[in-house]
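Following this message is one structure expressed as structure tokens.
Only a single protein chain was left out; the remaining protein chains are all shown in position.
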Amino acid sequence: MRPIVLRGGRVIDPSQTTDATIDVLLADGRVAALGESLSAPDDAESVDVSGLIVTPGLIDVHVHLREPGQEHKETISTGARAAAAGGFTAVVAMPNTDPPIDSPAAVGFVRAQGEAARAARVFPSGCITMGQKGEQLTEFGELIDAGAVCVTDDGKPVLSAGMMRMALEYALTFDLPVAVHEEEVTLSRGGTMNEGIIATRLGLTGIPNASEDVMIARDLMLAELTGGRVHIQHVATRGGVELIRAAKAKGIRVTAEGSPHHFTLTDAAVEWYDTNAKMNPPLRSATDRDAVRAGVADGTLDVIATDHAPHHYDEKEQAFEDAPFGIVGLETALGLAYTELVATGLLDLSTLIERMSCAPARSMSLDRIGLGSLRVGSAADVTVIDPRAEWTVDPKTFLSLSRNTPFAERKLRCRAVRTIVAGRTVWEGGR
Amino acid sequence: MTEDRRSIMDAPAVERALSRMAAEVLRLAGGVTESLVLVGIHRRGVQLADRIADEIERAAGSPVATGSLDITLYRDDLMVVGPRPVIGQTRLPGLGIDERVVVIVDDVLYTGRTVRAALDELADFGRPRRTLLAVLIDRTGRELPIQADVVGERVEVPEGGRVEVMVPEIDGKMGVELVGRNA
Partner (left out) sequence: MTRQQEPEVPTFGKDLVGLEELSREQLTALLDTAEHFKEISVRPVRKVPALRGRTIVNAFFENSTRTRVSFEFAEKRMGADTVSISTTGSSVQKGETLVDTARNLEAMGIDMVVIRHASSGAARFLAERIPSSVINAGDGKHEHPTQGLLDLLTIRDHRGPIEGLKVCICGDVLHSRVARSNIHGLRRLGAEVAVCGPVTLLPPCVEELGVTVFRRIEDAIEWADVLNVLRLQLERMKSGFIPSLREYNRVFGVTRERVENAPRDLLILHPGPMNRGVEIDSDVADGPHSVILQQVTNGVAVRMAVLYLLSGGRPEQAETVKQGGEG
């Protein structure tokens, strides 16, 4: 593989607090050198990135790749390529597939498929409990050896507090993060959207904020009790953000996600039963949306993660109550994050990269293998971004197999133009 | 753009026509009022029917049964007409119309389609011994083989023009006007 030298780009690397116009040399899968007017080997591919931004590769720690079992919605290969098109050099795949990823063989399968895709890196996650049934812990050690970077029963909450405690404590053996989908099922009660006036008018059962907050509070207390590492997924409520902020102030080891749809949309998007606005946790009130934005801004929500959830067109073409939860997100995340947070002045670019690369890497201990940084010696995972690119979301052009997005025809600013994984360009475009 | 209008009958002319019509109806009924039912077609046929009935009562000294018919639901062009016409009240005498002499009363006889609809609707109410048609204005333009038995006035209408009858209860005055095509 030829070395690559990226010349003249604005390098933003929060891990080194770098923000400078310098060259980057990638060789042998690593960052070999950073500096002005770098000398490069004769066989190096020279890429002019003047006017563009060069960052450590973006990482999405929450994606559903649907393989094995639901390959009509997405495969590991199509998902990895969709991720690269969105500027992501790595993703963490959720284990609620069919069958679920609760054995070393299953983890190995996902890892192998990811490698074969030769696009964004795919890191498997394993289930917390066998079959995600909440009854018996999976073999964390075996799963890690096979390649899992975290455990989660995402899609479902861990119903039993006792089981959650056990998981947090056992995970300490491996310093493994336990990622959790927060939902109190007897409060969410089959609801399909935010509880509020819109749900009442549409005749839909609502999911109250309390359904998430009750479980977030529980799991923060258990993290405090055990000293374990908890990663709260897709935080959508103001109460949840407040609880996490307070927990961090006390030194509890918690990381948390904010999703682009939760900091962009409210339950008004569900008006007239648009199934592309149906996900779990649901879109909530303006106050909740603003709290998620503020949480991403001040770092209470450490990472931006998409919860990319592909569904086939036929499945979303149903009455609202009958359609599955979830929307795709890999190919719109950067544009939404920039347009909604940076262009509005809420965050600066460096903080954005922190939320989309450095912090995601740390939350899943991927920084230990050189991800989330452009320090010399780090993995040669780089995202080249055009912050001035103006584009309109067209689901028909998605590399993902699925098109279920509420953002069709939305005008966004900022787009990835080149995605490099382990020193090899896996995607180019967006101009 | 306002259209040209020309009065062809003033109020007294209409009253005289109605009197003639009343006399003719009574004659056709053999001078007997008990079997008569005057049914006016919405909208203005109803008011004309009431006036003719009053005249017959004065002349014969005995009451005449009246009713009103809204033919909207029986129109042959119902599915192409829009906005949806308002439906008026259909009310027939309590004793019904079986074996009676029913006189359909309308303001203008033109294509004949309204009368066709009225005949269909009456058929759903019963079987008169005889049905007659009385109209204030008979104008050219028939599209069905229908003729009036009692006519107030025959009018030739130029192409593109129309005849409008006005009654006090609805229009504030009584009269007949020719409208449009340089009246």
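We just call them A and B in the order they show up, numbering each chain from 1.
The rule is short, and it goes like this: contacts are C-beta pairs under 8 Å (C-beta built on N, C-alpha and C of every residue); 3 or more make two chains touch, one makes a residue touch a chain.
Quick caveat: nothing in here was measured; it's all calculated off a predicted structure.
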Touching the absent chain in the whole complex: find that residue among A:Q136, A:Q318, A:T344 or A:T397.
-> A:Q318
Per the whole complex, from B:G61, B:P145 or B:G172 the residue touching the absent chain is B:G172
Of B:V37, B:A53, B:L132 or B:V163, which one is in contact with the hidden chain?
-> B:V163
Note that chain B touches the absent chain at residues 5, 41, 43, 70-75, 77-91, 96, 106, 108-115, 117, 120-121, 124-126, 162-164, 166, 170-173, 177
Residues of chain A in contact with the chain not shown = 195-197, 199-206, 208, 272-273, 314-315, 317-323
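To be clear about the criterion, only the chains that are shown with their structure count from here on.
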Centroid spacing, where centroids are CA-atom means, of chain A and chain B in whole angstrom | 78
